[in-house]
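Every protein chain but one is kept in place in this view of the complex.
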Amino acid sequence: MPLWHVYHPPGTYTAQEKQQFADGITGIYTRFGLPKFYVVTLFHEIDATSFYIGGEPRQAAVRIVVAHIARHLDDATARRRTSETLARVVAPHTTERGLYCEFHVDETPRDLWMTDGIAPPPPGSEAEKLWVQENRPVPY
Amino acid sequence: MPLWHVYHPPGTYTAQEKQQFADGITGIYTRFGLPKFYVVTLFHEIDATSFYIGGEPRQAAVRIVVAHIARHLDDATARRRTSETLARVVAPHTTERGLYCEFHVDETPRDLWMTDGIAPPPPGSEAEKLWVQENRPVPY
Partner (left out) sequence: MPLWHVYHPPGTYTAQEKQQFADGITGIYTRFGLPKFYVVTLFHEIDATSFYIGGEPRQAAVRIVVAHIARHLDDATARRRTSETLARVVAPHTTERGLYCEFHVDETPRDLWMTDGIAPPPPGSEAEKLWVQENRPVPY
């Protein structure tokens, strides 16, 4: 759970900048008590002839696709706040560097999700706390 | 919103053909009054040893994945018509060139979506019309 795909032009980020970006993303979720290792971030270079916005090639743009699995938000306020948090976290790596940035989040079913062959423990459970502490899937 | 991922064999499209394809895709949505820049198309080359259909490597095939965010369709007729429109737009770039083509569309939540840190305006609103006109996110 959360899986982040960051589609960006070649050479946009150094390895260190990618790690900092991934670290910022991870912080969004650990603050809510999720295990750190739940957060996977994949960077994908898309070259100028393969990235189109409105039918035009576009070079200074980042498109982010997020899947939320472990937690879904029912409340409109929480959802708005989540979008705002994501925007705040991505801004230093995108808009504040002059890169147009669009993101969207999908919410996918929790019960069709596994880590190392184990169905992750229920939200807030003792087992989940152990997973946070150990930062890996532990049989429960 | 709409995000199109086009997974295709290496060398299938020239830069110009990709732009024409992306342009055709964009037209689907601008006809419905959406801002042009909402439509993002990413092309991904997948080489012959990484593209399998039914467990067999397959070279002359294109797999398309679409996310619809800004508008969801409730009505069965509108949904069928949408699929047919997509099929018609992709055909000249796929089946009519002898490439097997499969696509599917996912519908993801509108309220977990942002462009340049701004939640896009409601469908049909004055702000959305301004976004169409300016072809960029404008604070509202």
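The first chain written gets the first letter, and so on, giving A and B; residue counts start at 1 in each chain.
The rule is simple: a contact is a pair of C-beta atoms (placed from the backbone, for glycine too) under 8 Å apart; a residue touches a chain by one contact, two chains touch by 3 or more.
It should be emphasised that the depicted structure is a prediction, and the values quoted were computed from it without experimental measurement.
Engineer: Looking at B:Pro10, B:Gly33 or B:Pro57, which makes contact with the chain not pictured?
Structural biologist: That would be B:Pro57, which touches the missing chain.
Engineer: Could I get the residues of chain A that touch the absent chain, sorted low to high?
Structural biologist: With respect to the unshown chain, the touching residues of chain A are 1, 3, 15, 18-19, 22-23, 25-27, 35-45, 67, 69, 106, 108-109, 111-117, 119, 135.
Engineer: Can you name the residues of chain B that touch the chain not displayed here?
Structural biologist: Residues 7, 46, 49-57, 63, 65-66, 68, 76, 79-80, 82-83, 86-88, 91, 95, 100-107 of chain B touch the chain absent from view.
As a convention for this text, only the chains that are shown with their structure count from here on.
Engineer: So, what's the distance in Å between the C-alpha centres of chain B and chain A?
Structural biologist: Centre separation, chain A to chain B: 22 Å.
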